[in-house]
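For this view, one protein chain was removed and the others were kept in their places.
As written, the chains take the letters A and B, and residue 1 is the first residue of each chain.
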Amino acid sequence: MSNIPDTLLYTSSHEWVEVLSDGTARVGITDHAQELLGDMVYVEVPEVGDEVKSGEECAVVESVKAASDVYSPISGVVVAVNENLAENPGLVNGDPYSDGWIMRIKIADEGELEELFDAESYQDVINEDDH
Amino acid sequence: MPFIPHTEQDVAEMLDAIGVDSIEALFDEIPAELRVKGVLNIPDGMNEMAVARLMRERAAGDATGLNFIGAGAYEHHIPQAVWDITTRGEFYSAYTPYQAEASQGTLQVLYEYQTMIASLNGLDVSNASLYDGASALAEAVLMAVRAHRKSKSKRILMPSTVHPAYRAVVQAVVKNQGIEIVELPFCAETGATLVAELKQYEGQDITALVIPQPNFFGVLEDVDGLTDWAATNNAIAIAVVNPLSLALLKAPGQWGQSGVDIACGEGQPLGIPLTSGGPYLGFICCKQQHVRQLPGRIIGRTVDLDGKPGFALTLQAREQHIRRSKATSNICTNQGLMVTAATIFMSLMGAEGLERAAAQSISNTQLLADKLCAINGVERVFTGVNFHEVALRLPQPVDAVLAALADKGIYGGCALASYYPGLSDCITVCATETKSGADLAAYATALNEVLAA
Partner (left out) sequence: MSKLIFEQSRPNRTAGAQLAKAVAVTGIPAALRRTTRPLLPEVSELQVVRHYTRLSQKNFSIDTQFYPLGSCTMKYNPRVCNAVALQPGFAGRHPYAPDSSGQGLLASLFDLQQLLKEVTGMKEVSLTPAAGAQGEFAGVAMIRAYHDSRNDTARSEIIVPDAAHGTNPATAVMCGYKVKEIPTKGDGDIDIDALKAAVGPQTAGIMLTNPSTVGVFERNIKQIAKIVHDAGGLLYYDGANLNAILGKVRPGDMGFDVIHMNLHKTFSTPHGGGGPGAGPVGVSERLVPFLPIPMVTKEGDNYRWLSEQDRPQSIGRLSAFNGNIGVLIRAYVYALMLGREGMERVAEYATLNANYLAAELRRVGFELAYPERRATHEFIVTLKKEAKQFNATAMDFAKRLLDYGFHAPTTYFPLLVPECLLIEPTETESKDVLDGFVAALAMIRAEAEQNVDELKGAPYTLPSRRLDDVRAARELDLTWKGETTAS
């Protein structure tokens, strides 16, 4: 069973979102996603200042046998990226919800957050996939 | 049956195991109306003796003359050991090293190749080769577009002194991807690209600048000035170089203040026979920061379960079999056998062997040019410094002169007319280390006779 914290929001494409108090949100991939992909060998992060749109590709996570696009859960401007991933992509495996975060986005439209899943609905998404 | 080992009894037992009564029955899922009707219009098979004889006769009449053509493919001495070892069945009949444990030989060769070619170019990393020099340049251009994330123009500056066929290939490969190739003129006096001509592009969004060394006329370019221009104007610098020349010439990684980003070129001078144009091998090297944009196979050293060093394909997630429509390129294989030959060649020659072959080629070409220019009406086209190739102007129509030389057993050079209309009376000539003093004299004598006739 993979870990799905109650405090976060999720997408059907297995990204998580943590809304912070300063109007930004941290984004990464879920524990379930990292389990499917296996040992991460590279994470291609966007550049600070890039504009990202909800549902569009914004990063790539690479394991030995797969490369998977990360889709931005929300629209906004990238205000920070996790520089540590360059040296240590395994953070995404070891700690997907904190040290393995990918980017922080200045939220452009709070309304988009309502489209995202809570932990319980995301668990249903995973169950569906496994089916 | 050639190469099919089955006896009648084998076939009977096999059909029995499958549960059908004829081989024909195995094709029953192919709609009948699509099946080949009648017999194919193909000759009867030949045995090895007959085919060897036919092909011996065909080869015997070919390429009987002395070759003084360069133009991107160079006739160098190839040590006998190179192809003796390269065509060992274990190299010759192996496939891409997908099962690393069963391919450590090929993988180690490729790792050694990557080390040698990266070092020749003065850059950090190399892939395991591409098809040829022209396709390597096309891939380098695509790579530059991917690597330069801030540049939106997809404009590439391409000197017209780059091999004309390379420019044609780049055009054919990139034209459907919204990439614009802007050709730069050369100096009519020196035969080199003019750095001053670049001034008009300053302040514009230029994705990359291609820098040939030596260029198609055999002339040496101001590689430091061009590389610095690229750096100052935020363009990726792409070198396209002759690897043998790098034994003597400054490595692309050392050009200008900070070196080029990508270097590519034709590996044929490293032990690959001319064979009318292929198979050769393209090489491509780059700075570490661009490694994930490199196309094609890359070999890495790692450890096995016991912690012992070994080799494996790596960075495969960039490639088509995983990344599919988002791959760096559609290329699958490299030119493995050619790389094997090139690696053995470089090992046998060493730095000193390459230096000597290059120096002797420069010297022979200078001697040849001097001899030919002593003939009335023959002159050097450019004043720039030459490597092992030189452009000459002839006093009579080029095609007729080259044809007459060929009749005398001399392949006299590459006519420039179809590539450079302004140079319709010019050829390039090249005399590598394979040419003796007598060979050079034979060319001069023949040209003298042809022009006097």
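Quick note on the criterion: contacts are C-beta pairs under 8 Å (C-beta built on N, C-alpha and C of every residue); 3 or more make two chains touch, one makes a residue touch a chain.
As the structure is a prediction and not an experimental result, all values here were calculated from the model.
K.L.:
Write down which of A:I4, A:V45, A:V64 or A:V81 is the residue touching the left-out chain.
P.N.:
The one listed residue touching the chain not shown is A:V64.
K.L.:
May I ask which residue of B:I298, B:L392 or B:A431 touches the chain that does not appear here?
P.N.:
Residue touching the absent chain, from the options given: B:I298.
K.L.:
Provide the residue numbers of chain A that touch the chain removed from this figure.
P.N.:
39, 41-42, 62, 64-65, 89-90
The rule is short, and it goes like this: only the chains that are shown with their structure count from here on.
K.L.:
Mind checking the centre-to-centre distance between chain A and chain B? Centres are C-alpha means, answer in whole Å.
P.N.:
43
K.L.:
Considering only the defined contacts, which chain B positions touch chain A in the complex?
P.N.:
Residues in contact with chain A: 149, 292, 316-318, 322-323, 326.
K.L.:
Which of the residues in chain A come into contact with chain B in the complex?
P.N.:
Those residues of chain A that touch chain B are 41-42, 44, 47, 62-67, 69.
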